[in-house]
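Working notes, beginning with the structure itself.
Note that one protein chain of the assembly has been removed; the remaining protein chains are unaltered in position.
Each chain gets a letter, A, B and C, in the order it is written, and its residues are counted from 1.
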Amino acid sequence: MTDIVATNETILVVGGGISGMTAALEAAETGKNVVLVEKNPALGGRTSQLYRYFPKLCHPTCGLEINQRRLKNNPRIRVLTLAEVTGLEGGIGNYTASIKIKPRYVNENCTGCGDCERAVETEVPDPFNYNLGVHKAAYLPNAMAYPQRFVLDPAIIGTADADRAKAACKYGAIDLDMKEETIQVKAGAVIWATGWQPYDAAKIQPYGYGRFKNVITSVEFERLADIHGPTGGKILRPSDGKEAKNIAFIQCAGSRDENHLRHCSRICCMASLKQTHYVREKYPEDGKSTIYYIDIRAIDRFEDFYQKVQADASVSFIKSKVAKVTEDEHGNPVCHGVDTEGYKRYTTPHDLVVLAVGMEPSVKGINIPGHIVADSSGFIEADPSNGAVFGAGCATNALDVNRAVQSATAAALRAIQVVNKVAKAEA
Amino acid sequence: MAKHEYAFYPGCSSQKGASASNYLTSVESMCKTLDVKLTEIPDWNCCGASIGYAEAGELPRHVMNARNFALSEKHMPGQEIVATCAACWLGARETRERLTHSDTLMADTREALKEAGLTINEMPNIRHMVEVLIEDLGFDEMKKHVVRPLEGVKIAGYVGCQTNRPFGVDGESFENPQYLDKMVEMVGAEPIPEYEQKVTCCGGALAFSEPEKAQAQIKDIVESAYDHGAEMIVTPCPLCQANVEIYQGQINKTYGTKFNIPVMYYSQLMVVAYGGSAKDAALNGQVIKARRLEEIAAKPVKR
Amino acid sequence: MADIKVAAYICKGCGLGERLDADALVKIAQKDGKVPMAKSHDFLCNADGVAMIKNDIANEGVTHIMIGACSRRAKTEAFFFPENAVARANLREGVIWIRPDTDEARETTQEMAEDYIRMGCAEVKAMTAPTGNTVTGSSKTLLVVGGGVTGMTTAIEASKTGYPVVLVEKTGALGGWAAKLYKRVPVHEPYKSPADTGVGELVSQVLGDSNIKVYLNATVAKTDGAPGRFIVDIATESGATHTEDIGAIVQASGFSLYDMNKLPELGGGKSANVVDQAGLEALAVAAAADDGVIRRPSDNQPVKSVVFVQCAGQRDPSGTHLAYCSGYCCNTSIKQAMYFKDANPSVDTTIIYTDLRTPGNGEDFYRSAQEKGVIFTKGKVAEVVPGGNTSTVKFHDLILDDQDAAMLDVDLVVLATGQVPNSGINIDAPAATEEEGAVEIKPISILNLTYRQGKDVPQLKQGFTDSHFICFPYETRRTGIYTAGPVRRPMDIAQAREDATGAALKSIQALENAELGRAAHPRSGDLSFPKVRLEGCTQCKRCTVECPFGAIDEDEKRFPVFNESRCRRCGTCMGACPVRVISFENYSVNTVGAQIKAVDIPDEFSEKPRILILACENDAYPALDMAGMGRNEYSAFVRIIPIRCLGSVNTIWITDALNAGYDGVMLMGCKSGDEYQCHFVKGSELGRVRMSKIDDTLKTLNLESERVRDLEVAITDIERVPEMINKYAAELVAVGPSPFKGF
Partner (left out) sequence: MSANTALAEKYRNNFLKEIEEQVEMGDWVKMCMQCGVCSGSCPTNFQSAWEHPPQELFMMIRAGKREEVLTSSSMWNCTSCYNCIVRCPRKLPITHIMHGIAEYAHRIGLAPKMQATRFFSGLFWKNCTHTGRVNELKLSMGLYFKDGFASGIKEGMKMKDVAIGLVLAKRLNPFELFGGHKCKDQKGIQAMLKKAYEIERSRKAAKMAG
């Protein structure tokens, strides 16, 4: 991307997930200059870690490819990765953001050839796979990574491994002297699209996440099904690598619960319904899914997807919030509870338990520079006192991808309305 | 002047000749070692326990506990109330919560207390002895006094319900509290952290009224202790201790098991580890004798 | 177009230098590629290499650039020459990364690279740098059809952004459904009680905005033209017709409530005391105007007990009623139950539901209703039996598993019927009906488009005019026309307003791009556009029928009329044209055909078959790239050409290839059908239909049907694609070499 000097007509987009990318692209394709800030080394955010989307079961990387092509062809967008906004001064039409940029230790000379990866020996947990697997300390964040540029893990800086990486690179792309820097960016409006994080499942004590290896979260399950995941797309359970064919999905793991998240996270029901497809896809003969739920929230046109899954004999639905999970002598997680439709008790062992963990806004707890109005769950609320800082996507509400993109598109217009005024004012 | 002073609420079961008299004995000698001064609330009364509900109703139940608060305030103003019995602690603590959150209830309570010539001005803190040990003294302080570590003794920490839910010990989880295991470790014995029955209910008062129901639950608790190779079970609750210990014989009859595992109080372990005699630890108070502890208690103290 | 000067650049970095004979490749470019200026460079994508190219452009007059290096998807910042025609020969991901580094493999690997150089040179020479379509319009005015919350919001937001708006509302007043509501579901903390609708404020904002021209009692009589230059006739009640120049359109035609008379078993239409949610709002509005007490329609007595029946005529798998859930009804019933409880807590209010659906902070609203004493019963209502002034509600209590649960003497029953989109005419109706079930479609056109393909925006599932894309919710199949609000998907006021704001942006973007002659999504910014040599046209109408976006009309002589601003540049027309008169500057029958012909075909004794792969650039080509990045090997006998869409594949390419002696052809496109993943919606489907007829061609050439293989490839098929290739290569060995070799 050509370096643009940010002016007040520039729109600053914080977060490079599907919402942030959408907001940035829609604004840029309407002729505005955009600075897109992402804290990870590559764009794509949480959707790029999903195996398939509901309800079409298509692949998120497909839309990501298009968005990346839009990005590559659009000089109006300046992308900053490994970058976080640490301060925001000023007001409507005239903000100055301080952006902290972590060193990548790899410069634009990188061709993505992978020689450094082959040279280093250290392996570190792979956050793209929720640390279910490891990758080399010199790595391409993922196969679809944009920018398509390698990263050195800070852990090896100052070690022989770093020197090995540097020696292996024929193109002078490795720069071990890179330092963390903080830059200032001026912008007329800011779009806050920092997305969500999965609720910490360890806090839901009765389900034993962290105590029992074969209790995992729904986001981790996505990685198990994905060909780029730690198991190469096989659904194997963590404890012993055994094929997990009889899988329990526990809904509202953290959501709709005053001890955890008070709100409903909206996507989890559809996500679990979708994940039953993974089970059938991988084990067409003897795959078995059980969904423990309070209400199935297959909202609006997603209903027919729910009906299809209901018609599937390999999937059973039990209206019950599981009381607790224990582990039997074979390491099988066992669900204990009561089917509330006519009081039927159950104590059912499964190969694997998947917790449909709730959505927690990433803004929650993080102190957004400047004052931003948030609701009781920590989602950004639209409010005049937010000035020209507009929330987008899951930073504003528990949304599915479709709604997040709508929200981001709307946010882009709100930002444009501000910078258009600025432009007029300056002209 | 002792390091720590509290108003003490021993509760009915701890009285001389009552089901948890051994608990009290061991607590007294434990406190002597730790320099903790407990002053019994004069003329304290029963907390009503959770089982009293059929006749008690709401206000009378709280009034019973409030009377103890009032007496404590009158005789030991400003002191926190410490209970050793889980039920006493829970009952008193529940009353405390309710009265602090409902002005009507508070007013009604004061009105009733007047009849006994008493009143409450400020709410006392209600602490369980375990809380005092962990929060006010801390494990390091407790460990300092260990002169006779219970080496090689495998002990299942059975926490039970009422010291754990709904309030519990600060920072502990409802499903997998760790503090008993830490105490076992602290006295030099071997804890069993993976003991999964540690918070299973012992049946509580149903042990009296509907023994077969309660004993089914007790069986699981004891069985799993055996499965994990425990030599004894330790608990902070008198009802847990009694239920798990005294019905083993009957359970053996019903289920053909061969249960015979001692069930101790944390305080008894500590007294022995602190160099106290079998008598100080009231080991004679066990229905199922803790031979292993008796042996250790007979050994000379390492200095 | 000035005379062209082609230069070829071959990179030796990333192991290319070691694995391939770069000098040989340079010679190939010069000899076979007929490129005067061919150079190799140790590290083409670095500052020095790029400077070299820039210098040649500036000082050597180079206009056309062939880069033999990595994939066209890599190093795009370095190789960014928007002014020039650029071709990329994929020697890295496409050759050395998918081949073993062995002596045996060396020869075939080099041959592969040489062919790609030949192909690159041939392609770039057949290209010209796109300059953008010149038939543009410059209207910046937005047409909004529908004066409900969605339409008004679109208008206000567009005006705020500085664009004039024309708003057409068919009734005599603005406000739509929302204006009929007593209150709305809250959208701010605390989510505890019904809130004011805010419609009044919206209306006055619209009426007070000089930038918004409002037509009431008006409909769109005719929509002609294209983005940037729509000409719209607006018919008013008076009979007068007004014509407006429009840049882009937002259709916010809203919804109709599902007709409760179709639900007699639930008492619909059988008693005044059984109403739908709109009916209840009317009662609440009347009550508010009076003493605040909601009364029983039959005898005007105060309602003492009310039952809300959720999912009435919705979530019906049988196909009799609506198959979908309308999403908003649970919150609405909760809100309406609060009308009663807030006025008089002693009214019995029961909501009978199967799954209560209150996402996000709706959960707070649900809790608040429970605090107020609204009773929620999980059950399935079997029958509502009206009798006199009260009704009996018979249901299956799912919790107590009581089949014969019943509530007697219920004063009022509210049926939560759903939203039916006002989508206008279903232009694909015949195809759709049996599958879509009994969802009724109003046969009155909303837009009256003059488009050859029909009067309205094509519909998708259940009559909604959504895009059915997850990542790109706004993309309809009519460029510059966006749908918003409940016509697109069932939704409540809050979502409709968000949707409207987004639609406003998309339409503004569309009219701006139209003026600059640029494409809209998914090839946003693309300056190429279809050019047609009408003199060669046989008026077969295939292009006008097939265009997924209805971009092509017909003139009175049945010649195609291209409306470039409606075009998305997929090339389906180009693929459809039997006489090959349609082309893009940088993508044409020639650019691909020349590549096919450029490949060197070894004779039948060489045991070196050649397989042509035409791969969709959005899914199949990235999958092949990533296969390379993962070092998944595949046959050295394939030659891969990226295509814009399977829909753009012209059968001549296949016949040319087979005639030239290729042993087989693989077509790799996206999933088609109901759950299509083609980003041109119908492209891959149309391509497949076309290819299904290829067998006849094969017969005429008397070739085996195995010679052409049509495959569905997803972007994640990183391991599957190499397997498919190798499997097919093996099959072809069995079939034997093509008889056309060496002719």
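In this section, a contact is a pair of C-beta atoms (placed from the backbone, for glycine too) under 8 Å apart; a residue touches a chain by one contact, two chains touch by 3 or more.
This structure is a prediction, so every number in the text was calculated from the model and none was measured.
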{"item": "Chains shown that the absent chain touches, full complex", "value": "A, B, C"}
{"item": "Touching residue (missing chain; options A:A119, A:I174 or A:C252)", "value": "A:C252"}
{"item": "Residue touching the undisplayed chain, where the options are A:N8, A:T81, A:T276 or A:S320", "value": "A:S320"}
{"item": "Touch with the omitted chain, as defined above, among B:R67, B:R127 or B:K198", "value": "B:R67"}
{"item": "Contact footprint on chain C, counting only the chain that is left out", "value": "305, 348, 350, 356, 366-367, 370-371, 373, 375-378, 397, 399-400, 402, 405-409"}
{"item": "On chain A, residues whose C-beta touches the chain left out of the figure", "value": "206, 252, 256-260, 294, 319-324, 336-340, 343, 345, 347"}
{"item": "Positions on chain B contacted by the hidden chain, ascending", "value": "12-13, 15-22, 43-46, 48-60, 63-64, 67, 108-109, 111-118, 161-162, 165-166, 174, 200-201, 203-206, 208-210, 213-214, 216-217, 242, 246-247, 249-250, 284-287"}
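The rule is short, and it goes like this: only the chains that are shown with their structure count from here on.
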{"item": "Chain whose averaged C-alpha position falls nearest the assembly-wide average", "value": "A"}
{"item": "Chain whose mean Cα position lies farthest from chain A", "value": "B"}
{"item": "Whole-Å separation of chain centres (CA-atom averages), chain A against chain C", "value": "23"}
{"item": "Euclidean distance of C-alpha centroids - chain B vs chain C, Å", "value": "67"}
{"item": "Chain A and chain B, separation of their C-alpha mean positions in angstrom", "value": "47"}
{"item": "Multi-partner residues of chain B (each touching 2 or more other chains)", "value": "none"}
{"item": "Residues of chain C whose C-beta touches two or more other chains", "value": "none"}
{"item": "In the complex with chain C, residue positions of chain A that touch it", "value": "1, 18, 25-26, 29-31, 51, 53, 56-67, 69-70, 72-75, 108-109, 111-114, 140, 143-144, 148, 170-171, 226-227, 256, 262-266, 295-304, 307, 319, 340-343, 375-377, 379, 381, 397-398, 401-403, 405-407, 409-410, 412-414, 416-417, 420, 424"}
{"item": "Footprint of chain A on chain B - complex, ascending", "value": "173-176, 196"}
{"item": "Touching residues (chain side chain C, partner chain A) in the complex", "value": "13-15, 43, 45-46, 70, 73-77, 80, 157, 160-162, 188-190, 315, 317, 323-327, 355-364, 378, 398-401, 461-462, 464, 466, 468-474, 489-491, 495, 498-499, 501-502, 504-506, 508-509, 512-513, 522, 524-525, 618-619, 622, 626, 629-630, 670-671, 675, 677, 679, 714-716, 718-719"}
